[in-house]
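This report refers to the structure that appears directly beneath it.
One chain of protein is taken out of this complex; the other chains stay put.
Let's turn to subunit A:
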Amino acid sequence: MKVNKRSFAALGAITAVSALALAGCAASPEAAEPSEAAVEFSGEITVWVDADRAGVLEEAAADFTDTTGVKVNLVQKEFGEIRDQFVQQVPTGEGPDVAVGAHDWLGVLATNGVVAPVELGDKAAEFEQVALDAWAYDGQTYAVPYAIENIALLRNTDLVSEVATDFDDMIAKGEAAGTEYAFLIGLDPEAADPYHLYPFQTSFGAPVFGSNADGSYDAGNLQIGNEGGQEFAAWLGEQGAAGILNTNITGDLAKENFLAGKSPYYVTGPWNAPDAVAAGLNIAVDPIPSAGGGEAQPFAGVQGFFLSAESENRLAANEFLVNYIGSEEVQTALYEVGGRAPALTAAFDAAVAGDPIVAGFGEVGANAVPMPSIPEMGSVWQFWGVTEGAIINGGDPTSLWDKMAADIQGAIE
């Protein structure tokens, strides 16, 4: 509804019937003219936001409008649909000025040229480093991050009271607890789950990509097939044969069994913690135990608000992003509805102090690595899970893993 009052007047004679219909359509843009109407400006930014975030943003938007006179038009969208709609609509001029999203969309957004860099200025130092790294692409920062999420090990403290030192110790403790499963991780019968298995892979020293000097991923340096990757593959095969990793235990089944107290350990993210608490379990959040001796680093997913490359309200949108979304108040409020660790350090510290579960995930997250957002990652996913699944189900680890590395290399080139 871009039509405003002025253009109507200019167009002059409109029949009585159509004027009726038009007035109905035009009512919304006219309604919220700022009090200092002497200044003529098209003060409105459009923000795409998901339902959970919308409530919090309404308050921030009202504050922003009071202070600056710029109206914030919040449009609710399904979170999962925002990426594709943004890519399709920005070039047509119909897209929003600002949208919410996950950092692993960034590669797609940037190669399509629909996002503009956000200059955080000196404020950059106030955010957690992993959040900034995640939203960096080709040397630029593309969003104001607001939440970090990563997986960790949930432990049912009624069944096991001590923190496990490494994977074998965890399995030993889990078996000693005498429950049906020593340890649970949700996998897919066919495609396993590279995301949840990644900390174990990194503990063997096999990240997906090597890094550039500035910390970003280097697509030209595929690391997944290295020696550590081979060891990880062999380990997958052993665990599969031992029945500890079972591709028939899907995400739903794993959760169900953990909530029913059938296992002391469960690898999952903060999204399942509230249900565990609600089910009456006493849980602790532990670091993921190392299987290969190295540090077990999970992927971090960072959510943030990004700016459209075609935005005609760049200054106002930037102001809203940096000084309102980036404020401790809004970040804390967003944490309270989402339950994920805030990206702003001050808000993060406050959240961690108040909630042991967030603190646990936050501590594990401090060691996490951003999930690669480079477009080449798409070629990795399509081979990765299937190969892991095949190995767990008894395939030959060495040849399958080698084949996978070669296929990924081929797909990237």
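Simple rule for what comes next: a residue touches a chain if its C-beta (ideal position, glycine included) is under 8 Å from a C-beta of that chain, and two chains touch if they have at least 3 such contacts; residues count from 1.
Here, contacts and distances are computed from a predicted model.
According to UniProt, the chain absent from the figure is "Maltose/maltodextrin transport system permease protein", selected among "Maltose/maltodextrin transport system permease protein", "Cytochrome b N-terminal domain-containing protein", "Oxidoreductase" or "Aspartyl/glutamyl-tRNA(Asn/Gln) amidotransferase subunit C".
For the chain missing from the display, the contacting residue among A:V163, A:A234, A:A309 or A:V337 is A:A309, taking the whole complex into account.
From the options A:V163, A:A191, A:A284 or A:A366, the residue with contact to the unseen chain in the full assembly is A:A191. Note on the undisplayed chain: of the listed residues A:T46, A:T202, A:S216 or A:S379, the one touching it is A:S379.
Considering the complete assembly, subunit A touches the hidden chain via residues 1-3, 7-8, 11, 14-15, 17-22, 25, 34, 36, 39-43, 68-70, 84, 87-88, 90-91, 93, 107-108, 110-114, 116-119, 121-122, 138-140, 189-191, 246, 248-250, 252-253, 309-310, 312-316, 318-319, 322-323, 375, 377-379, 381-383, 386-387, 389-391, 393, 395, 399-400, 403-404, 407, 410.
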